[in-house]
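All protein chains but one are shown in place.
Read from first to last, the chains carry the letters A, B and C; within each, the first residue is number 1.
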Amino acid sequence: MTTALEELAIRLRDFAAARDWEQFHTPKNLAMALAGETGELLAELQWLTPEESAQVMRDPETAGRVRSELADVALYLIRLADVLGVDLLQAACAKLDENERRYDAETYRGSARKAPPLP
Amino acid sequence: MTTALEELAIRLRDFAAARDWEQFHTPKNLAMALAGETGELLAELQWLTPEESAQVMRDPETAGRVRSELADVALYLIRLADVLGVDLLQAACAKLDENERRYDAETYRGSARKAPPLP
Amino acid sequence: MTTALEELAIRLRDFAAARDWEQFHTPKNLAMALAGETGELLAELQWLTPEESAQVMRDPETAGRVRSELADVALYLIRLADVLGVDLLQAACAKLDENERRYDAETYRGSARKAPPLP
Partner (left out) sequence: MTTALEELAIRLRDFAAARDWEQFHTPKNLAMALAGETGELLAELQWLTPEESAQVMRDPETAGRVRSELADVALYLIRLADVLGVDLLQAACAKLDENERRYDAETYRGSARKAPPLP
């Protein structure tokens, strides 16, 4: 049974193949594209206070741009993982398991200082 | 029925709640963390040729680091989308539909120049 | 007369030449390295409030890390501009002239909304 994520990876594969774009989709290039889209996402939030950023989806126009940037980041991340042969969900689950062990709730409660990598 | 992605979003919600880290998980902060992890991914590929980057998973040690960085990017992206109330897969599918219309196969075949946003 | 910035660019040229690293210093690779270092800078500030970020140099340890990340970003930016043959200060001055014309003080006073690119 194919997950929705796998279906999207396959659609991206076909999308690239139909345009003869596999030649551009090296991990190096896709990582740069991922970072470029992440930069556009940052640009949407850079001048907002953290509180304003929490309300950013209330304005339909901004919400549309934020959703669109999140989508671009997701598409490049899914494509990059597919090109690298990495099962993204499996890798993410494994990392979260690791983080749950690494940052036990008692020690790290309420502190980001002590947990720079993943609060 | 919950998808694997939704399950991961819920686990991240619980992970943050158990550590009282929701206070740090504003969209602004999470977008910065996403960009920080994307930067670590770039660092793994920055000195490689595009061809070397395509072979990066052949070395177990590098493969482990790349998988781990991809996982970090995925976790922050899923968490950020969840905090913003965005259905990541739906947004990605909608964007891919749009790109398929925008970059018709005939016109854009073999050319990244003509299609900066998403080759 | 050579400016301090030009001297630094020349030192970086010699640094790369002495290690036979010019081969790695393509604009593409250096831009990735610049983004990687920028990501490390973000990581230092990601969980801080804007107010806390304004006090970040008060803690000697954090100050040292922030200064070091700023230096890494500066070094890659200077090296990248040198490899591209761009006079960084001239380009920056020209862009600031442009921004002063583009964002007249009256219209844009107190509003970042109206001026996303460079408040």
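Criterion: a residue touches a chain if its C-beta (ideal position, glycine included) is under 8 Å from a C-beta of that chain, and two chains touch if they have at least 3 such contacts.
Quick caveat: nothing in here was measured; it's all calculated off a predicted structure.
Enquirer: Which shown chains does the chain we cannot see touch?
Expert: Among the chains that are shown, those touched by the missing chain are A, B, C.
Enquirer: Which listed residue (A:29, A:68 or A:99) would be found touching the missing chain in the intact complex?
Expert: In the full complex, the listed residue that touches the missing chain is A:29.
Enquirer: Using the touch rule from the top, list residues of chain B that touch the missing partner.
Expert: 28, 31-32, 35, 43, 47, 49-50, 112-113, 116, 119
Enquirer: List the chain C residues touching the unshown chain?
Expert: Touching the missing chain: residues 3-5, 8, 11-12, 15-16, 18-21, 23-29, 31-35, 38-39, 41-42, 45, 48-51, 53-54, 56-57, 66-68, 70-78, 80-81, 83-86, 88-89, 91-96, 99-100, 103, 105, 108-110, 112, 115, 117-119.
Enquirer: Quickly run down the residues of chain A that touch the omitted chain.
Expert: Spelled out for chain A, the touching residues are 24, 29, 32-33, 35-40, 42-43, 45-47.
By our rule, only the chains that are shown with their structure count from here on.
Enquirer: Just the number, please: Cα centre separation of chain A and chain C in whole Å.
Expert: Result: the chain centres lie 25 Å from each other.
Enquirer: For chain B, write out the residues touching at least two other chains, lowest number first.
Expert: 24, 29, 32-33, 35, 38-39, 42, 45
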